[in-house]
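I'd like to ask you about the structure that follows.
All protein chains of the complex are present and in place, except for one that has been dropped.
Order of writing sets the chain letters: A and B. Residues in each chain are counted from 1.
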Amino acid sequence: MTHTLRNRLGKKLLALGTAAALLLSCAACQSPSETGESQEAKGRYVETALPLPQNTNPYALGEMDGALRLLCDKGVYQSTDGGNAWEKQDIPALEPFFSGGKALEFSQGCWSQDGSLIFSACDTAGAMEYHYYILSKDGELRELPIQLPEIKLDDSDSLTMDLDDLQGEGSPESESAGSAEVDESSGAIPSSFQNTLSDCQFLPDGSIAGRSSEGKIYHIDQNTGSILHTLTPAQEESFYDSFAVTKSVLAAYSGFNSNGMDLYDLNTWEKKESDPVLDSFLSGGSSDSTGENSAVNSESGSESVDYSTFFSFSGGGSYSSLANFTQFFTSPGEDVLYICKNSGVYRHILGGSTVEQLINGSMSSLATPTFHLDQMLKTSSDSFKALYFDETSAGGLALMSYDFDPEISAVPATELTICSLYDCAELRQFIAMYQKVHPDVYINLETPMENGGAMTSSDALRALNANIMAGKGPDLLFLDGDGAADGENYANKGLLADITDVVDEARKRGDILDNVVSSYQKDGKDFIVPTRFTVPILVGKKEQVEAVSGLDSLAQSVEALRKANPGEGPITGLNRAFSLIDDLFPACYPSWIQEDGALSREKLTEFLELCGRILKAENQGQPMDENGVPIAVSYALSYDSELLGIDLLSSQAQLVVQNMSSVYGCACLSAVLKKSPDCSYGTLNGQSGEKVFRPRDLIGINAKSSQIDAAKDFVRFLLSQEGQQHSQGMGLPVNTQALENLLQDYKLSGQGVGVSSWDGKIVDLTLRALTQEESGRLIQTLSSLDTPITIQRVVWDAVTEQGAACLTGETSVEAAVDEILRQVNLYLSES
Amino acid sequence: MRKWKNRESLTGLLFLLPSLLGVCLFVLIPFADVVRRSFASAITEEWVGLKNYGDALGTLAFQLACRNTLRFLLCCMPPLLILSLLVGAFLQRERALGQQLKNAFLFPMAIPVASVALVWQALFHQNGLINGILVSFGASPVNWMNSPAAFWVLVGSYLWKNLGYDIVLWMAGLSGIPETLYEAARIDGAGEWTLFRKITLPCLLPTFSTVSVLSLLNSFKVFREAYLVAGDYPHESMYLLQHLFNNWFRDLSFDRMAAGAVMAALAVLALIMPLELGLDKED
Partner (left out) sequence: MKKTNFSARALRRLPVLAFLCLLGLLAVGPVIFLFSGVLMSQRELGENLGPVLSEAKGFASWTLLPRSPTLRSVVELLLDSPEFFHMFWNSAGITGGILLGQLLAGAPAAWGFARYRFPLRRTLFLLYLILMLMPFQVTMLSGFLALDRLGLMDTRWAVIFPSAFSTFPVFLMYRFFRAIPQAVLESALLDAGNSFQIFWHIGLPLGSAGLISALVLGFLECWNLIEQPLAYLKDRTLWPLSLYLPNIGLERAGPAFAGAAVTLIPALLVFLCGREYLEQGIMAAAVKE
């Protein structure tokens, strides 16, 4: 027995040995092959911006006989030079639509290859019904009577789905359609909707395919409007998000359930065998997996944010714009599908074995957070034209052309790597804008903490440090300023390059908030500079705002207000221990720091006591649940809310404490103040009256980078008016010129916002840009700020956790202070 | 004769060679680099002499971490060694049940660290299972992870994980003691306790050194659980050297980290030397 065991073991070891030898030789072979590629490939698509006809709102872009055609709200335009000059076409049949003679609003349209146009329009004056029209190439217009089956709302699931869908397409709900059974319990929501086609396209034979709001695709006769075929996803509760028509196939995409592409034969209208290469690409298996992972992550998110109070929360687009999109287009006469994603434009021959990248997204507007792709077109001259909705431009829409340049190197000559622990719309915007002006530079963004997984921020920092020490670090460091990474520490340790010259240029120009960018200055030298900042502010009745000079007077004001309004609604809305601490402590923090760097026990105690008073006054006489927690919604989010000051109107607060963190927020505040003339705003000062602000989005250059000059150029751009003129909600621009421009013609001016008040009323508000005077006053206030708030994560965690425990009565103030000091001192004692 | 000896050393070295090369490349050279760094500045790597040692010794956190690590070793090693010896000696005589129990004690070794961390969280949370039991018995709940109790949670976790391992080690040593020794002593009229004291303990001396070295090795592994549960800054009482090294790394204080590491290595050497000399005495 033992003998056989020994023999077997011997054989196993022999086998293992052989295997190991093989493995080792593989490893040895692997490394040198990577260095072999020195041959530089040439040629790539380069993005250029094209002009659009003045003051128009384009709906559909098409090509006919080599000329571009654009359907706009003011007419049809044509360009024969590839989109550089536009000329209005005379099409009498359409004139009533353009002149406003018919109360019809375009909703979407599509050109056919031969120059016919199909479009839908909404009857805004009447029943809000949709009508479909076909304009033949000869300029004849006729209405196509399409009767779609109604959407029945019997199931709450499909209700939300359809609502989203309808809102997404911007079509208002129809109240007249269908049997008007109103479900009392869920408010005045009709039990059925008019089913509309949100996306119509011509098929090669001239008939029409359209995707309906309930996610089905209808094949429609172009003459009678009757439905020839209906395509439905196989899986129940699934719906088609989009479709594209090639020479012989209709490809329908259902991204929601990610079951990939359904391919329908255009002759038989039977479902064909699926294309595995395409499906695996679309499910993210091959190239970019970021989208899939982020979906997993958001599921695990533990925050319970209640968005139900905002029923229009479309502002800023700061977070949603990071979401990935997938769109398709085709080119006539070929069985090829073009796929647009954030990461680029891809080409796939149906049935083929590869998906090939044509345009690198990160070198185009595709990856720009404020750009939303509307339509893309491949012209007969092998150029691509894309129509975008651009949040930052005044007109809202932008036309881009992608042309192949065989001379330019396939990969830009300079590649800069920038590392930010987290992905951030602001940074993506900076990068995209920079690359647009510098097509020779490619900026590679690394975000180690995105889809963080097991990695804590300190794990990520350790890996980053090790990389930097090995000379493989990023060229630039981007820190969000929330304390996960300590910018000061990087500067002090000599890891960052001196960028004083770049900052001085901006200072000399005089269009920069010197007080903000100098937050981290050491001995007159700049190593790391903030590119954004936020300011805690106070909004309320004029005399109350003026009465608050620090935390002490804030507590007094809250108490006075409660005394004056006993048993009434919220005062500041900060009714939970944790959010109260979390919101108030950053402003107070600078005053706690003593000269020796340690925290002042006295100030900390005072802070907790004052917070206790505020919380007590806030919750006096308020309804509580059985656990002693206020029933009213917690405003944990309010500090960074984009809807600045709106709580005042909705009676969610009488004295609003919030962060001014975006231009959108300023436009909202401006509207709020316009509506309530007796109110005003002021900065929320620190505990001892310091004028505080929080530097955000810090940028620094790795001193070991081999491309310091190129990196400096990026920093220079970030501080310039050009680079700063956008606002994603993470902070205000540090460039005064950019800030002023944004404040004064903020394009969302006129956009409506609605919130429900604490007693159930609905408040509408129309945003407005600031006047020159107002923006001047604001900028003056901002340039007088003198105390940056920089908080290390350790301090943040200790204060919020212990502070909240103390306010809820779990521990005494003294014990909380002891615990905070103990934790913070441990941290401080490490250096 | 001498020639044979040379040949023998050569063969021995040949056997050692692959391992030695790998160890040099992946373990020893990095360690030597750490020693070099302990005399140099963090980023520019200029020679600074003993400054880093002074800096490291001067940081309160280092002093605290050293104290805690030492305290941890003192609090977890003797109880583990004694408890496992007692249990081992007892199980040695229980045949059937002894085997089952031994298996049970070995079980925790197999549980992945992350799973242990999960269990910890459920057990020792402020509102966790243990506090639930305490309260149901009328005791007041303990803030396990944010009070000096955290240290004892760490010690408990170490004991839990390594008890079985050490029991088996001791039992092996026990089984190596010839029964004849005991019989001879029994004839001389010695009691059980005397037998244990006069025969068992002295015979277990070599086992003792092995058990200690391995227990020491395992004591450094508790950090993983502590890190997964309590993060970078656990309660002061369980702030170990590894926490500090980790944080120094994050804050780019490579200089101090290297100096601290060298000092820790020297301390380990001082601890191991006598044990190892004891081990090799019989060779």
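One rule holds in what follows: contacts are C-beta pairs under 8 Å (C-beta built on N, C-alpha and C of every residue); 3 or more make two chains touch, one makes a residue touch a chain.
For clarity, every value in this text was computed on a predicted model and none was experimentally measured.
Chemist: Which chain A residues touch the hidden chain?
Modeler: Its contact residues with the unshown chain are 5-6, 9-10, 13, 16-17, 19-20, 23, 27, 30-31, 293, 296, 299-300, 302, 448, 451-455, 459, 462-463, 465-467, 469-470, 472, 627, 629.
Chemist: Can you list, in ascending order, the chain B residues touching the missing chain?
Modeler: With respect to the unshown chain, the touching residues of chain B are 5, 8-16, 18-20, 22-23, 25-31, 33-34, 37, 87, 90-91, 94, 97, 100-119, 121-122, 125, 127-129, 131-132, 135, 141, 160, 163-165, 168-173, 175-176, 206-207, 210-211, 213-214, 216-217, 220, 223-224, 228, 241-242, 245-246, 249, 254, 257, 261, 264-265, 268-269, 272-273, 276, 280, 282.
The working rule: only the chains that are shown with their structure count from here on.
Chemist: In whole angstrom, how far does the Cα centroid of chain A sit from the Cα centroid of chain B?
Modeler: 49
Chemist: Help me check something: in the complex, which residues belonging to chain A touch chain B?
Modeler: Per the touch definition, chain A meets chain B at residues 456, 458, 461-462, 465-466, 469, 486, 489-490, 493-495, 794, 798, 819, 822-823, 825-827, 829-831.
Chemist: Give every residue of chain B touching chain A within the complex, in rising order.
Modeler: Chain B residues touching chain A: 42-44, 59-61, 64, 146, 231-233, 236, 239, 244, 246-254.
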